[in-house]
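All protein chains of the complex are present and in place, except for one that has been dropped.
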């Protein structure tokens, strides 16, 4: 990566700065280019949903923001500060581990397969990072955890291990666990895809509640078009590592402009 | 010919039991060293440094494919050549600890690699430190997988302690040999050694299996 970094600002200023900005971001695995010069802004408090065919790079976008993947070009900014890079002598250089750890505090993520820690109970899952990363006392962390488990409707299951919870319950614990870190940005990667149909509603209801009652910035990947349309401020349709089309739910679902968007929407509605 | 003498058995049994104590101490000490050093070997192979990974990998392979008895001789005799004298116990423990560290590092590695990738990712997403991720998230989950192997090697190290007799550590085999050369009777001492080994290793192997099941259950896994 021998990119000229001078075209990227050291930080984003101004009251209208986005919470998240992907600027010219490229990601490839070997010869396979997964994301091609992606530009994407998410405003503070905005709920943006990413849809698109399998393999189009949706998960990769979230994983890069969570620093689970490194990027090959461009810069990602979170709350005005570069995430993938840091300033050194007036230029941007790739972020070191320390910078990434500091920036990661802004972001939380919920995974398709929950990834709960199986040897910890629901409340222990929620307390682990607040105690050992944020430095809360166990009492504070427990209170926070209990409050969040109540928010997701699991006050009865506080002391259960994940193996004794249903998929929907596990995913709700995972959401509480992520919220316990008080992130500014919350990422959802197909959080309902691994669930049985009858429990999907438990999880979408929690997300609905978060959108209406909290001023979180959220980036969500989902295949549930109805839910996306109902809840999002904006929808982005990915195709082969690029944004094919984006707009409000009504624009994108009601009046899609691009041929590929129409094809994709037709294919998913037929499948339903 | 075949004349088993019980009076001789009772005469030598106290000495053999005392030596069994030494054998057990040697096995436990060696195992303690192996557990710690094995973790070092395993973690060294997970650092980002390619060179370190390769060197440790090759070292582990080397230790695993050469005879322990030769390693014991090597460590015991090479020191004095360069002016370092190690006692039989120290060189014996070093050799056996190093040998089993190589095996245990493979057990640990297998256990760690069996932990799903999502667990690492969740730990990153929660911003847990590397140390915290290992000790609180990964190792507890690697443990149930690793326990079976760890138990086998605990019994294994116990059964390999007779090799320490070659440099004069007064464990069971060494004592049986001494009794044999004093009395010219080998039948009873060698047979008793075999019986003592069976009497310890069979129940231990069984206990380890029980323990393994309990740990799995207490960690909430099955």
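Each chain carries a letter (A and B) given by its place in the written order, and its residues are counted from 1.
The definition used in the following text is that a residue touches a chain if its C-beta (ideal position, glycine included) is under 8 Å from a C-beta of that chain, and two chains touch if they have at least 3 such contacts.
Criterion: contacts and distances are computed from a predicted model.
Not every chain of the complex appears here, and the one that does not is recorded in UniProt as "Amino acid ABC transporter membrane protein 1 (PAAT family)", selected from "Amino acid ABC transporter membrane protein 1 (PAAT family)", "FAD-dependent oxidoreductase", "Transketolase" or "Fe-S cluster assembly protein SufD".
With respect to the full assembly, the chain omitted from this view is in touch with B. Summary of contacts with the chain left out: across B:28, B:70, B:114 or B:207, the touching residue is B:70.
Within the entire complex, the positions of chain B that touch the omitted partner chain are 1-2, 61-62, 64-71, 73-74, 77-78, 80-82, 159-163, 165-166, 173, 176-177, 180, 186-187, 190-191, 193-194, 197-198, 201-202, 205.
Following the convention adopted for this analysis, only the chains that are shown with their structure count from here on.
Averaged C-alpha coordinates give centres for chain A and chain B that are 47 Å from one another. Residues 116, 118-119, 121-122, 124-129, 132, 136-137, 140-141, 219-222 of chain B touch chain A in their complex. Across the interface of their complex, chain B is touched by residues 66-68, 101, 104-105, 107-109, 111, 113-119, 121, 128-129, 132-133, 161-164, 177-178, 181 of chain A.
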